[in-house]
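Every protein chain of the complex appears in place save one, which is left out.
Letters A, B and C mark the chains in the order given here, with residues in each chain numbered from 1 onward.
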Amino acid sequence: MAGNSFGHIFRITSFGESHGKALGVVIDGCPAGLEISPKEIALELDRRKPGTSPITSPRKESDKVEIFSGAFEGKTLGTPIALLFFNHDVDSSKYEKLKNLYRPGHADYTYDQKYGYRDWRGGGRASARETVARVAAGAIAKKLLAHFGIEIFAYSQEIAGIRCQSIDRNVIETNAARAADREAAQKMEQAILEAKASGDSVGGIVEVIATGVPPGFGESVFDKLDAEIAKALMSIPAAKGVEIGSGFTSSRSRGSENNDSIGFDAKSKRAVFSSNYAGGILGGISNGDQIVARLAIKATSSVMKQQQTIDSSGNPQTIQVEGRHDPCVIPRAIPIVESMLALVLADHLLISKLSTLDKL
Amino acid sequence: MAGNSFGHIFRITSFGESHGKALGVVIDGCPAGLEISPKEIALELDRRKPGTSPITSPRKESDKVEIFSGAFEGKTLGTPIALLFFNHDVDSSKYEKLKNLYRPGHADYTYDQKYGYRDWRGGGRASARETVARVAAGAIAKKLLAHFGIEIFAYSQEIAGIRCQSIDRNVIETNAARAADREAAQKMEQAILEAKASGDSVGGIVEVIATGVPPGFGESVFDKLDAEIAKALMSIPAAKGVEIGSGFTSSRSRGSENNDSIGFDAKSKRAVFSSNYAGGILGGISNGDQIVARLAIKATSSVMKQQQTIDSSGNPQTIQVEGRHDPCVIPRAIPIVESMLALVLADHLLISKLSTLDKL
Amino acid sequence: MAGNSFGHIFRITSFGESHGKALGVVIDGCPAGLEISPKEIALELDRRKPGTSPITSPRKESDKVEIFSGAFEGKTLGTPIALLFFNHDVDSSKYEKLKNLYRPGHADYTYDQKYGYRDWRGGGRASARETVARVAAGAIAKKLLAHFGIEIFAYSQEIAGIRCQSIDRNVIETNAARAADREAAQKMEQAILEAKASGDSVGGIVEVIATGVPPGFGESVFDKLDAEIAKALMSIPAAKGVEIGSGFTSSRSRGSENNDSIGFDAKSKRAVFSSNYAGGILGGISNGDQIVARLAIKATSSVMKQQQTIDSSGNPQTIQVEGRHDPCVIPRAIPIVESMLALVLADHLLISKLSTLDKL
Partner (left out) sequence: MAGNSFGHIFRITSFGESHGKALGVVIDGCPAGLEISPKEIALELDRRKPGTSPITSPRKESDKVEIFSGAFEGKTLGTPIALLFFNHDVDSSKYEKLKNLYRPGHADYTYDQKYGYRDWRGGGRASARETVARVAAGAIAKKLLAHFGIEIFAYSQEIAGIRCQSIDRNVIETNAARAADREAAQKMEQAILEAKASGDSVGGIVEVIATGVPPGFGESVFDKLDAEIAKALMSIPAAKGVEIGSGFTSSRSRGSENNDSIGFDAKSKRAVFSSNYAGGILGGISNGDQIVARLAIKATSSVMKQQQTIDSSGNPQTIQVEGRHDPCVIPRAIPIVESMLALVLADHLLISKLSTLDKL
């Protein structure tokens, strides 16, 4: 109810403040018998961590992964899996002078209004540091999906208005921008560095794709697969828009253009589609094609320019946020977006097993 | 779990197939003491019903509203409110020849894959007729919100690529397109009629706005207000994209441009914002400004043009959907979009009451 | 949240007031492909209905069953199944003079305190008439369980202190008391008639048994099978106590006596137990033995004797409840108790399918 859990059956509960003692996540509902290892989780966390290139924050978050419960001899037990990340060496002093100020674009004001009170150190619960829990849980969701032949990858489709012109999956992890197009990557990095130099920030669009999803994921009416994905992605910090398949473009096409024609693949005995404007989802249920979604992420709110705001007493103030912020969060958002899609798909993989008597 | 319920505390459960005996909705968690009447619900249902103008389906759905439980002497009892809509005079004969065919853009194939079986009459559970339940429940949610000074309105911001250039709330219900700009409305209607004449269909974008929402709606991390809205809107049939505030545009702005500066209103003792790129939500929690969201809806999938598809045995077939379909669903989607936002806000209104000890 | 839904996956939502327009239930999460019929549901409802013998209320509730959604050509669709029971010919006049009085043992006072207001006609939402929804949903749950070889039966183990000395399943439906022992049945009926003659009422104990439940139903820690059963049974009107297996007796035995020794059945490749003090559940999970539970039900609160109470203004009043009440609800509670156990088991049957990777 309080919003820190996600998923119906494969369900995670996240906790922790940015500069508190620890952050963590409990994963309940993962079936027994899945091989998991701290190493695999660490690989995903490394993709998220800052300080790895000039275009991300120089902050250090070296999250050592320990599995505190739910696994035994390298396999899940079917019981809750708890992962904890201690916040070592946090420096809250820079936030001391912000504790009564409301940073524009941030949750300072809304948390104070909601809870009457907040942990102002490092953004508290509203900090994007919270996404470490999502990525850790997402790593386990990905492992479960992989067991069923489902893979997920995301990339920076657009940063600062610069768009990938081609998609080469192999390119993504070879450039700091995590673009799928080498040329675009260079321009993106340059644009980020320029914004950084002027104390400003830029945003962008992440595209995420799942392959190998069979028909039948997603429920009718409210828990449609696209609705679940929309929620999952929009819950990521700084998210402002979500598209499935052709998205907003589809609102400008005609029905005859936008429908994907249906053919048949005799080998897999499944429908195949001439195009994928649907993004792999029809009537809220996966159709066997690639799941395709996009997430618009705004430019980082923490900029080093003077801004007008108020303090907690309502007095006007000017503010200039300092600290080691990302001039662009898109590259680091890639594993987060993947994780959120993985959590949705792992959940609906399990739910889908219960849809007909024949499968039980 | 099976996806037919929505909301945490103000929770609705929808049921019914398009050509089954009845559709309906049960609303659980509505506080006692709210005045409700069939008449008010009927007013909202009338806004949704087809057959009211040349640009919508000529189908007749005269849904008489009866409140079967949960109210007594005109007020809610705090117990579940059940509303039922009988499907009178349905004509399933036109669907007879489609029963083994998979209509492109529709859920026929995915329902068969998921459930092994489907009610092919009128789209069954996947029919947009299901939204009658949403609008009826939404009418009660709106009533609850109105009690707290919260209002919701939506309009056709764009149809077939034609965009409102101005927003006049009073214009919306005076034109068949439900545009907020009289000139745009005319062009939209023309575009719809043209598409209809050629057996085709068009899509568009709905903008929905809530006024009077106080700061503090929305929960941390996963059940953020924007995430909840994204799910609510994306669960509407034919939805393909959702934006909050400046949405995808924010991904192309710089942080210094996209942050809303914060001022103070001495009278209400609340923050005021110089702009509303945030769409009224910061860190997933309402900031007291207007809530603004947009929904991209694809062109109606049922077109009267020949399309390639397969039958349930995998054989290639051509199909030409007949029947009384909307050439554009945007105008009728307006009350549906409003209802989904109302359901989210009514739910979070209740949840927000429990956030601090001081308020209890 | 508001307490009108039960179950995690196989989930029902009940609605309706005793003298309102209708009562009903929506069953969500029932897999597609299950054959259901109004006739089978009616058979269970008939077991619950009053007016069938001198020891039950002479009231008439002839509930005609219609399946309003979720089924097509005799099989479930995987979509919500809605069942509605209209309240025809209700006579609320006898309740008119009780509308400001709080009947001892009833929910009148607590509903007024909670909701500020109540439907006083026939007990409103607190009426045991609500159990019609449980029995109807239970009939479908039983059908699902039967598909997997699971059967449930209950009987009046004790009425007015008279206890069955033997259990013959075939006897149960042949006597009005629904005892499993013909001799005890006669004494029970006599005791009920005596209580009735003196304007009083009696209570008793129902035992319910499920056969064919495989090992593995029930979840760890909180949603243990016994905990779920305890909630299910205690939610039945007038319930005051629940036991699993040897129950309160086990609290007076020694560990060495109370443990069931474990053997092995080579044919089924399952453990067999020398006794069943555990009631078929170990550590919250079914062990393959019969599930055995008992429910203590208090004597009907509506008695024709003068009682002290207050009116809604706090003034002392004497009250003598009239009307056509059951002098003992135990016989009619049998199908209700069975239904609640069926709902728990149907739910955990589905959940149990997701416990290990091997089964998926």
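FYI, a residue touches a chain if its C-beta (ideal position, glycine included) is under 8 Å from a C-beta of that chain, and two chains touch if they have at least 3 such contacts.
Note that this is a predicted model, so its numbers are computed, not measured.
Asks: With the missing chain put back, one of A:29, A:203 or A:335 would touch it. Which one?
Replies: Among A:29, A:203 or A:335, only A:29 touches the chain that is not shown.
Asks: Pick from C:147, C:182 or C:298: which residue touches the chain that isn't shown?
Replies: Residue touching the absent chain, from the options given: C:298.
Asks: So one chain is hidden, and I want to know which residue out of C:130, C:189 or C:338 touches that hidden chain in the complete assembly.
Replies: Answering carefully, the residue with contact to the hidden chain is C:130.
Asks: With respect to the chain omitted from the figure, which of C:50, C:138 or C:203 is a touching residue?
Replies: Of these options, the touching residue for the absent chain is C:203.
Asks: On chain A, where is the contact patch with the chain that was removed from view?
Replies: Those residues of chain A that touch the unshown chain are 1-2, 4-5, 8-9, 11, 13-17, 20-24, 26, 28-29, 32-33, 66-70, 72, 75, 77-82, 84, 114-119, 124-125.
Asks: In the complete complex, which positions of chain C touch the hidden chain?
Replies: Residues of chain C in touch with the missing chain: 1-6, 8-9, 14, 102, 104-107, 109-111, 113-117, 125-126, 130, 158, 160-161, 195, 200-205, 215-216, 218-224, 226-235, 237, 239-248, 250-264, 266, 269, 271, 274, 277-279, 281-288, 296-303, 305, 307-310, 314-316, 351-352, 355-356, 358.
Asks: I need the residue numbers on chain B that touch the omitted chain, in ascending order.
Replies: Counting over the whole complex, chain B touches the hidden chain at residues 1, 9, 29, 31-34, 78-79, 144, 147-148, 220, 350, 353-360.
FYI, only the chains that are shown with their structure count from here on.
Asks: Find me the chain with the mean Cα position closest to the mean of all the protein Cα atoms on display.
Replies: B
Asks: Taking each chain's centre as the mean of its CA atoms, how far is chain A from chain C in angstrom?
Replies: From the centre of chain A to the centre of chain C is 45 Å.
Asks: Find the geometric centre of each of chain B and chain C from their Cα atoms only, then give the gap between the two centres in Å, rounded to an integer.
Replies: 39
Asks: Distance-wise, how many Å sit between the C-alpha centres of chain A and chain B, to the nearest whole number?
Replies: 26
Asks: Spell out, as numbers or ranges, the residues of chain B touching 2 or more other chains.
Replies: 1-2, 4-5, 8-9, 14, 114-117, 125
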